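Every protein chain but one is kept in place in this view of the complex.
Right, chain A next:
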Amino acid sequence: MKLGGIKSKENAHDDSVWAVTWVPATANHAPLILTGSLDETVRLWRSDDLVLERTNTGHCLGVASVAAHPLGSVAASSSLDSFVRVFDVDSNATIATLEAPPSEVWQMRFDPKGSILAVAGGGSASVKLWDTSSWQIIATLSIPRPEGPKPSDKSGSKKFVLSVAWSPDGKRLACGSMDGTISVFDVPRGKFLHHLEGHFMPVRSLVYSPYDSRLLFTASDDGNVHMYDAEGKALVGTMSGHASWVLCVDVSPDGAAIATGSSDRSVRLWDLSMRASVQTMSNHTDQVWGVAFRPPGGSDVRGGRLVSVSDDKSISLYDYS
């Protein structure tokens, strides 16, 4: 397997680009790339030639996360001021503005069916689930507090939830937190299942394998990517190689590879059968905050695509084969 650079867009934003996702193709548009930046804008890009489709404003403070509905018509963006803006991809019309104070907003993900938006709730130590039709909170998945917290202890902030991931069947939800623990929830029953241990530093990104509802990949500040059997609570493998924090991870649609972005400015491609890094892209000049494989489907799929965004204000697009 191999990554080939297709195009890089320098100064795609006026400041660091912090978030990226693919908007699946619809009848109205081909797959689009959605990026969010510290410059308070969210931008839509046409794939392959990286032409700017539209710039959405309206956020205050930096845009920390973006998410796209699996059907491709609706997307959400969130910023450091803890507002979530849900908008229509084609018209940019605001569909809803979500907030759930005092919980702040970090990573967001739509469930595979598109009926729920999961939002990592930061210091509230919980994940909020929003219904995508009524835009009301339907559940709050809270991480149980460790027993007997001392009042002066700042451990309260340690279960700070940073990242969320849906299992491909939509039944499980995993979230990563500042102290490195990963919590797994049973969504239909709204129940906390267990922690996955192994990281002791923030887990900023995690993703389930598209074919295996048990297999979870996690990226942590300790520089390693872990593979967990999320049901069996077991650490299946460790992949080390990044020189600094691993900020983001995504799994390829064929489930054979993962891509990671790191503070060491590189994007790495890992072959899961060898559990080893097979390629390192070092075209970015600053931390790589987001990587995303293009989801399968759509009319004009020409091989796989991977996009990465970085503090260097640029977006890079690669061919994955």
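Here is the rule we go by: a residue touches a chain if its C-beta (ideal position, glycine included) is under 8 Å from a C-beta of that chain, and two chains touch if they have at least 3 such contacts; residues count from 1.
Keep this in mind: contacts and distances are computed from a predicted model.
Engineer: Between "RNA polymerase-associated protein CTR9-like protein", "Vps72/YL1 C-terminal domain-containing protein", "Putative exosome complex component RRP41" or "Mitochondrial import inner membrane translocase subunit", which matches the UniProt record of the unshown chain?
Structural biologist: The correct option from "RNA polymerase-associated protein CTR9-like protein", "Vps72/YL1 C-terminal domain-containing protein", "Putative exosome complex component RRP41" or "Mitochondrial import inner membrane translocase subunit" is "RNA polymerase-associated protein CTR9-like protein", the UniProt name of the unshown chain.
Engineer: Can you tell me which of A:24, A:72, A:114 or A:180 touches the chain that was removed from the display?
Structural biologist: A:180
Engineer: With the missing chain put back, which residues of chain A would touch it? List them for me.
Structural biologist: Interface with the chain not displayed, on the chain A side: 15-16, 18, 38, 60-62, 64, 80-82, 101-102, 104, 106, 122-124, 151-152, 154, 156-158, 160, 162, 178, 180, 198-201, 221-224, 235-245, 262-265, 273-276, 286-287, 311.
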